[in-house]
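Complex shown without one protein chain; remaining protein chains in place.
In order of appearance the chains are A and B, and numbering begins at 1 in each one.
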Amino acid sequence: MTDALLVIDGLTKRFGGVTASDGIDLAVPAGELHAIIGPNGAGKTTLIGELTGEITPDAGRIHFAGHDITALPVHARSRLGLARSFQITSLFNDFTALDNVALAVQAHSGHSFQFWRDARKDAALREPARGTLARVGLAGRENVIVASMSHGEHRQLEIAMALATRPRMLLLDEPMAGMGPEESVRMIALLRELKRDLTILLIEHDMDAVFALADRISVLVYGRVIASGEPAAIRANAEVRKAYLGEQDGQRDGDA
Amino acid sequence: MLLVLEQCLNGLQFGLLLFLLAAGLTLIFGIMDLVNLAHGSLYMIGAYFAATFVAWTGNFIAGAVLALGATLLVGMLLEVIAIRPLYGRDHLDHVLGTFGLVLFFNELVRMVWGPAGLRVPLPDWLNTSVPVLPGLAYPTYRIAIIVTALAVAVGLYVLVMRTRLGMLIRAGASNREMAGALGVNIKLLYTLVFGLGAALAGLAGLMQAPILTVQIGMGENILILAFVVIIIGGIGSIRGAFIAAILVGLLDTIGRAFLPDLLRMMMTSRGAATVAPALSSMMIYLVMAIVLVVRPQGLFPVTTK
Partner (left out) sequence: MTAWLTPRNVVVAALLVFLALVPVYSALTANTFLMTLFTRIVILAMAATSLNLILGYGGMVSFGHAVYLGIGGYAIGILAHEGIGSGFIQWPVAIAASALFALGVGALSLRTRGLYFIMITLAFAQLVYYFGVGLDRYGADDGLNIYRRSQFVDPINLSNRTQFYYWCFVLLVASIYLTWRIVNSRFGLVIQGARSNDRRMQAIGFPTYRYRLICFVIAGTMCGLAGALLANHTEFVSPAMMHWTRSGDLIVMVVLGGMASTFGPLIGAVTLLVLEETLPILIKLVATPFAGAAASRAAEYWQIVLGPLFLLVVLFARGGINGLLESMRRD
């Protein structure tokens, strides 16, 4: 698929005796929200690691927006427009929400070899940051220190950080992790809205979210994509039910 | 040739001493994830205790045993009072906090034993030499050090690999939370491990005491070498510490002994005499710097959770 924004080709990674990625093939066209589901230990974390650049695959290639990014360092991928959110919240805890997002804006506003002017008074950084915070629903919480925020707000901030870098594609790693029902509904609404302008690869355990949002779903089991297609097809797929959907009833947390 | 052999033995002896220090350091880091700058202070305390107890009892062995026991006690006390609050914190906090302890111990020693260095005389029966090879008489005491250190190394191996305590240590090292969840008394385990490390450091100190002058700050100089050893060997790996310690000991000793001659062949005698000691001291750090840049996880890295 030449017009696919993200193309994963034969991605393989072994850790000692464990094959975490076993020849993964996947293509995500621009504008799609593609969900990846799978039982614990399926290799979802490894996949995200390989996509973001924190883990080097043993074999295979990753193409993004026409570039081969397989060997590209983490920060360079962000610069190309591939942004991520973390499964376990990873923010600048001693800084305010606005500081956090403004830094993300700063990363994509030219170089930062400026040593004199006060960056906190730079409207070119602060205004877009404020806008992004409002977009994820954190308007009014700009000056709160991250460490004092609730878990749900952290998850919102994670999305804001990714958004602030003006990406073409979002890699969301279990954005709903640890959220209560009300917060989950809000997050689904937010993601539905983001879907309109961005391509999204969504890793999630929350089946309500997945089936509400996904254009297509891929199922990862033991490092392999055992099924990939539209939500209805996946739901009906016997192999998938056996391997995953059955055991997911009532379960919510866990890591890949 | 015999000279080379003698220096090799010296290098081996020094290396084994370094191993004792490094083993404790790497154990504590591997299991408690604690960087302990005060490890050198325990080495120093062991030497000072030895000086006191040997003089007090008039008997070298008795003095040594008492010194070992005293250092073990000090180590465990230190763990309970000052080290416990540091667990789980940033490594920076460990470095800073234990640096404070280094300052404390240096002052304490100065207060109790005075600023001047001490000497620990060897008893006559140890102050002899043994013909190791025809033409090479090697000091008995140094042989005793080699034998003792090797015995301890074997003992450590048996402890870690074959006993219940060792199993707990290995379990704690590879997965801290799991071990705690399984009901292992982590607090007690940590105190024991720290005590073991302290005892090893103290042993190294008291054995080294008759060879060097016992003085304030002796811990810091050798501590850096111990860190070099565990970095080259791989943090958390006792086997790595052993091999790296021997390597470092040999490299350092032989370097100091033969580098002047080597350099003399290449430059003026005066130049060689100047540069050589500095260069041989620098060599170890050069090696460490190279290892850190090329293979930072060391020769035998240990994977932990």
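By our rule, a residue touches a chain if its C-beta (ideal position, glycine included) is under 8 Å from a C-beta of that chain, and two chains touch if they have at least 3 such contacts.
What you see is a predicted model; the values in this text were computed from it and never measured.
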Hidden-chain contact residue, picked from the options B:Leu5, B:Leu73 or B:Leu96: B:Leu96
Candidate in contact with the missing chain, chosen from A:Thr52, A:Ser218 or A:Asn237: A:Thr52
Options A:Arg79, A:Arg168 or A:Arg224, residue touching the unrepresented chain: A:Arg79
Residue of B:Phe14, B:Tyr141, B:Phe194 or B:Phe227 touching the missing chain in the full complex: B:Phe227
Residues in chain A touching the chain absent from view: 52, 54, 73-76, 78-79, 83-84, 86, 90-95, 99, 103-104, 106-108, 112-120, 122, 161, 164-165
Interface with the undisplayed chain - residues on chain B: 29, 35, 82, 85-86, 91-93, 95-97, 99-108, 110-111, 217, 220, 224, 227-228, 231, 235, 270, 274-275, 277-279, 281-282, 285-286, 288-289, 292-293, 296
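We take it that only the chains that are shown with their structure count from here on.
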Chain A and chain B, separation of their C-alpha mean positions in angstrom: 47
